[in-house]
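A selection of the complex's chains, in situ.
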Amino acid sequence: MIDPIILFFILGIVAGLARSELRLPAQIYDFVSILLLLSIGLKGGVELAKQPFGALAPQVLAVLLMGLSLPLVAFPVLRYLGRFKRADAASIAAHYGSVSVGTYAVAAAYMASNGVSFEEHMPLLLVILEIPAIVVGILLARGLRRDMQWGLVTHEIFAGKGIMLLLGGLVIGWVAGPEGLVPLEPLFIDLFKGILALFLLEMGLIAASRISALRYHGPFLVVFGIGMSLFSAVVGAGLGVALGLSPGGTAMLATLAASASYIAVPAAMRISVPEANPTLSLTASLGVTFPFNVLIGIPLYYEMSLRIHSAFGA
Amino acid sequence: MNDNNTRTLLTIITEASLEGRLLPELEKLGAQGYTITDARGKGSRGARDADWDADSNIRIEVICSRAIAEAITARLQEKYYDNFAMIIFSHDVSVLRPEKF
């Protein structure tokens, strides 16, 4: 049975392609994003409270490494196969090394509706994965130049809405603990899936406008957007098994790896690599990879995780 | 409304994400104030529909002397024109209390 939130995404795409007047006001899209980011952060924070931080260190480190490596794989492909300008290749690579919170939310909903559990500190890994690819992307575009304004970039990353709310939610959840959050659950937990449905409706509309941009930017982005996702998913799943994650957790990590950023990274690249064309990276990320992951990728990655687990898992 | 009351109204239309960086620059170059409205539009860098943050424009108006207007224009052109969706235009306006601007 198909999850209705996916149908909301398809409704958005259909309405967008049909040039419907349907539109979520920008402020409502903002509101809905804020709720999702806080929900994910709060849920993760509550779980963090339950486990010793030390135990997470290896996972955090491994995931950081993955975030540093994936753009290094993507960059030469984009630069030499895709023949993109250096700045564009670096920027797209950074998008794919980082993660998409929207995709994460859909995957979490998928796991929930299939009764699959996963390591609940996953939001911590989500936050951590957002950042290293940005640094690598900037270095790929610029080299190790003295005049790089790293202070500005750091501010842009941490002061951006996304990380602020995820981290804020994590800390609040961690401090407040499970009982503390109970009175907040009607808004942040019970409404989660409905809010996600609205979010996906608008994402469908946005993706539709990106899909029509694909005509101009050629089929390479389509191939790259899908190919890179699949490759990253395999890396993520492999890492998940190596770290001893559950099948659900492995699939979540594969999804994180496969997803491409469309909020934190574009904002950071605009500041630090402004000569990169944001249309290219957003078309790939929103027009190809997001729909692919939401419609096809997530179940695939779960299936894959199950197989790898039964082959190599404990 | 004689000439002494004339100032330049400079209008900048650009990406919303630049707001935080542009405003301090305007002030450093001598602008005594500014007004911002949210906008959307289309230009040489494609459609910017304001569906979400990354796709939104702002419209900044600055009333100032011609000299400051030219300084702002030159600075923004040099620093942002190549890489950002941005247009700048200006014309004369009559103002009250010209010493304010």
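In order of appearance the chains are A and B, and numbering begins at 1 in each one.
Just so it is clear, a residue touches a chain if its C-beta (ideal position, glycine included) is under 8 Å from a C-beta of that chain, and two chains touch if they have at least 3 such contacts.
Because the structure is a prediction, the values reported are computed rather than measured.
Enquirer: Formula for the whole complex: give the number of copies of each chain kind, using the labels shown.
Expert: In the complete structure file, each chain type occurs as follows: A x3, B x3.
The rule we apply is simple: only the chains that are shown with their structure count from here on.
Enquirer: Once you find the CA centre of subunit A and the CA centre of subunit B, what distance in Å lies between them?
Expert: Taking the average C-alpha coordinate of subunit A and of subunit B, the gap between them is 35 Å.
Enquirer: Using the touch definition up top, name the residues of subunit A that touch subunit B in the complex.
Expert: 23, 26, 29-30, 202, 205-206, 209, 262-263, 266-267, 270-271, 274-275, 278-279, 282
Enquirer: Within their complex, state which residues of subunit B touch subunit A.
Expert: 15, 17, 21, 45-46, 49-54, 56, 80, 82-84
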